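In this view, the complex is presented without one of its protein chains, the others remaining in place.
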Amino acid sequence: MGKFYIDDQEVNFEPGQNVLQAALKAGINAPYFCYHEALGSAGACRMCTMELEPTKEGENSRLVVTCLQAAQDGQRYRLNKGIGDHVRQGVVEYYMTRHPHDCPVCDEAGDCQLQDMTILSHHTYRRFKGAKRTYMDQPMGPLIYNTANRCITCYRCTRFYQDYALGDDFGVYASGNRTTFRRSEEGHFDSPFSGNLIDVCPTGTFTDKVFRRKFSRTWQLEKNESICGHCSVGCHTEPGGRDNSLRRVHPFPNTKVNAHFICDRGRFGEHFSEANDRPLSAQINGVVVDNQKALDHIKDILTKSAGRIGILSSPDEDVSCHYALANIAEHFNGLFSPFVMPQTEDRTAAALALSRNTPSLTDIETADGAIIVGALTETAPMMDLAVRQLIKAGKTVHMLHASPTLLADIVRKQHPDQIHQAAPKNWAQIISSFDASHEAEEMGPNLFANLDTGKRIIILGVAVEMDIASMHALHDLCQAFENKQLTVQLGFALNGANATGSAMISAQYPSKQLLDAVRKKEIDTLMVCGADPFGFGAADWLPAREHIKQLIVFDNVNSPTLQIADVILPHATWSERRGISINYEGRIQGFNHAYQRAGTLTAVNLATALIGISANNFYEQQHNNIETLTGLNELHYNGCQCLNLHTQFEGRAEANQVSIDTNKDSVQVVRLTWHGGSNKASYATALASIKPWKDNIIYLHPDTAKRLQLNAETKLKLGNPTNANDNPINRSGMDQAFPIILNDNVAVDCLALTRTTLHHVGHLVNAIIPIDKLSIIAKEG
Amino acid sequence: MDKILSRNFHHPHPLNIDEYQQAGGYRSLDSIIGQPRKELLATLKNSGLRGCGGAGFSTGLKWSFKAPDAPHPVYLVVNLDEAEPGSFKDRQVLYRDPHTIIEGVIASSYILEADKAFIFIRGEYRKGAQGLEAAVNEAKAAGLLGYNIRNSGWNLEIDVHLSAGRYICGEETALLNAIEGYRANPRAKPPFPIAKGLWGSPTIVNNVETICHVPFILHKGIEWFQNQGTNGAYGSHIFQVSGPVKNPGFFELPLGTTAREIIYEHAGGLLEGRELIGFLPGGASTQFMLPKDLDIPMHWDGPPTVGARLGTGGIIVMDDSLCPIDFMINLMQFFTRESCGFCTPCRDGLPFVKYQLEKFETGEADMTDIDTLRELCDIIYPNTFCAFAPGALMPIKSGMDKFETLFHQHIDNHGCTHPSHTPSTDAINNKVDC
């Protein structure tokens, strides 16, 4: 801790900070372009130049690039008073020898660092009258729009894309004043973090193409801090809307969860709310009615069917939504569940119970090594970005996976030996072989043998891909590392943004209870909120479809379940409502609506209309409920408090431990997903258009194809799902034969299927199919 | 004066290792390898050898910054990325006597305890690089390189690295990026390469001519070395003269020889009927010197007395066949094209400078443009990431001072009235990528 002065203003600094960094922290309006808090200093733009006053008699003052200058006690800088201002004017004038004068039509205008800095540096009049150098714009897919002429060559984009996010399909081309930033080919980016180019770019070179199609001046947007509803990390975002529609999503800066960035799923996936087929009005039997009429109708149904009612929510919905729906269910003497599928519920609860000192994103970034189990990028992209910081720092990252994942591609490139590819049914055994206490080489790889005592390891698992035995194996592995005097943090990426909150509630409202009641025909009226039991939950729910006489769907996407609903109610999205979400760490995070969407309802609205509880009473009751349930006093919703996951979920890792079938004569179904493929984000048109996998195809390793005697001329039929309980379910895909595509990154003995394909064939994720149940069909023609 | 670097140049072909050793080559290593490094370094420091790449920093002092307990590997990087217009001294040694380079590298690496030496050669000198590589293989076969050299317990490998072009690679940190397989943008200093260079290891970067001097200084002694210079300077230097002179070429002469002697005696003076207007003393990125400065001794402290610097000692003669502003535009064309594009003042400022200069040539300039040009130079000069742009502006700044009336004449005459004047070469400048 020390202090220096800028134009006589005192600036405090921490050791290791540079002058610019400390000045910005102190709130000084210091100009800069290429410096970025997360990306560090480059020294390229020369905008942060200040004049350093001499310390000794007879010395001259000198120009200093403050982002490269370590802060030192007692130094005195001139920002506006010295010749630095003159220099910055010059720098901006040089930029303007190339930068177009297209501010009136630029998306960035008004929210542009170049504009701000131009004004701040007092540059006004341009003396360069020559021809401006121009560049070809490059089409960069449906998400990002490139206007190459606007580039001021601050290198932030490649420093983010390559150096920070470890992408390799975008870079800097040519040199001198021909330098330009592009991809080797036209088309969308491979990185799940490409949208951050929009934010790190200080000009309008990279702009949000989705926003561009429904552009609003940024200062006219309704904005608020919100929580991203697309994975269990729960990043802080700032959605901006206007005139009843979402226009764009930005990361909300400097929060405890995500300091600077968000992933493309969070940024572009939230636009599911703008899908053309989003239900925005109530319907009764296909006829559009006003909300009040629909609510009256529903109240009527629920009153008449009291005692035979089930309400099904999903881990994609927040705690308030669950509580409101649970209240309604109880009022009408019905059952409620926040989970659609018992398997997901069990795995989520077990993962939370087995978490140990769950690492935050910052914990991950600063660890000394990591083990990743499952397709992390595709489940919780921001966790992956944190792991990439470890890789960048040269730390060892081991990876065990069954389906293709981008993180594995990155690890494989440098350390193919750190990739362990295997079917999930073998994971428990493989994880046990990582045991650090094994001395002999043949017993296992003995990971992290060369880490010193006291170093910290992160273990991250993808809960939905792991059976509970392999989660236990990870938990045991922690103990083994701790015995070696290493610190270990174990966390899981969960399915659903509010998976933790949902699992907390599901102790009281288990999904199996609701599902069994439906199967036993005790329930014939089902209200569904945010869930898709007859679409992606088909493996469990489709056999029970015929027992449901009345189906009410309260949702904001046009899901397969909504399409067969008797009554439809339009649900507000997270950006459009108030709520509470609990992330994978157990962090309790409240959010408020960012913009207004007329005509949509919240679950609390429903509770008021159907059971007469006022919003104020509801929130008060909810607050007390959460305090009781979590044991937290003085509960806050600002993200500073975490649940004690261990006590909260104690005992829930033992339930439903299925014995693992390691039968060699079987194959295992694994989910094939991508970073834009989550429940809601898959309805975002622009994002969904770059989905890398095809539906109704089976992806498998060449060795598996060989073993099954499959080739380009054959198709594969999966047969009857073995885990569909009593009634075999009649799925369209059951009798359908699917072509295959070979992929080296699918583990041997695995069949990787997209969600849509899984839904067609009716198999659960990780279902094991005996080989003799498969049939190979010759391709016709 | 004894010829050192060019002592074997009279042979029709580069000497092979046997011929080289017969001519006394590698004998210096007898008095170096196995000797205490500290003493050798002290000798070097006291000899007054200064870096021949253009900066003229004391070599011994620079090497003494290497921490004695610096972790291994230690790298020596020999800068043979000679691309400074008007300079061709390193080329001569490379093409005519590669073993001299290897002898220098072995001696220098021994002092520095370097484990590996990279000789970084510009891509345009590929033929020379091949000759050097063949020589390295000879030296390896002769046991001069490799494991436990002369039972000293010290190992050395030499890597001949062929660069793929670009002037900026000669900047020492850009050169490190180039070796590592990155775009050759300079790196921020500190950390200096001597602390953290190639792959984070201590790395010493020196010009090849400097390296070649080292074994001779250690072998023949300080007194001998210091006697090689004249007018108060030490050692010899390969001066080069190009431009409209009768005998353009390179001449190994005592450091401190006057410009007059170099141009008029060794290079034969200007072509018939030509008049000397000025000259750049050491490559394109040095300041102009005028005919009145001809008697200034060409050593590190000579040219600075008239606001110039010795640079590489590659004298570029400017005569009356060309307009000095055209001369400067050509220099700026070179520098704008070769800017690596990393920092703003260089990338976008230098083309602006060139544009300003061209205004004088085309007659679009008025009096305010002189101020604008000066202001551009003043802002860019102290505010760039590396020394490239300051170097680029040295001839412009000094040209504006020394040929000021000429700028006024161009304004008054609405353009260049010099008989040689032709439109600018911009069309070429915009079309260089292949």
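In order of appearance the chains are A and B, and numbering begins at 1 in each one.
Note that in this section a residue touches a chain if its C-beta (ideal position, glycine included) is under 8 Å from a C-beta of that chain, and two chains touch if they have at least 3 such contacts.
The working rule: contacts and distances are computed from a predicted model.
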Missing subunit (named according to UniProt) among the choices "NADH-quinone oxidoreductase subunit E", "Cation:proton antiporter", "Protein-methionine-sulfoxide reductase heme-binding subunit MsrQ" or "Branched-chain amino acid ABC transporter permease":
"NADH-quinone oxidoreductase subunit E"
Out of B:A55, B:A195 or B:L322, which is the one that touches the chain we can't see?
B:L322
Chain not shown: contacting residue from B:G314, B:G349 or B:P390
B:G314
In the full complex, which of B:G86, B:P193, B:P215 or B:G229 touches the chain missing from this view?
B:G86
So which of B:N16, B:N330 or B:Q409 would be touching the chain we can't see?
B:N330
Thinking of the whole complex, not just what is shown, which of B:E103, B:E209 or B:E338 touches the missing chain?
B:E338
Please give every residue of chain B in contact with the chain that is not shown.
82-88, 90-91, 122-127, 129-131, 133-134, 137, 160, 162-167, 178-184, 199, 240-244, 248-250, 280, 284, 314, 316-319, 321-322, 327, 330-331, 333-334, 337-338, 340, 422, 425, 427-428, 431-434
For review purposes, identify every residue of chain A that touches the missing chain, sorted by number.
162, 168-175, 183-185, 413-414
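The rule we apply is simple: only the chains that are shown with their structure count from here on.
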Chain centres from averaged Cα atoms put chain A and chain B apart, in whole Å, by 53
In the complex with chain A, residue positions of chain B that touch it:
166, 183, 188, 336-345, 347-349, 351-352, 355, 372, 375-376, 379-380, 382-385, 433
Which chain A residues qualify as touching chain B in the complex?
41, 43-47, 49, 62-63, 65, 68, 86-87, 90-91, 93-95, 97-98, 127-128, 130, 133, 152-153, 155, 172, 174-179
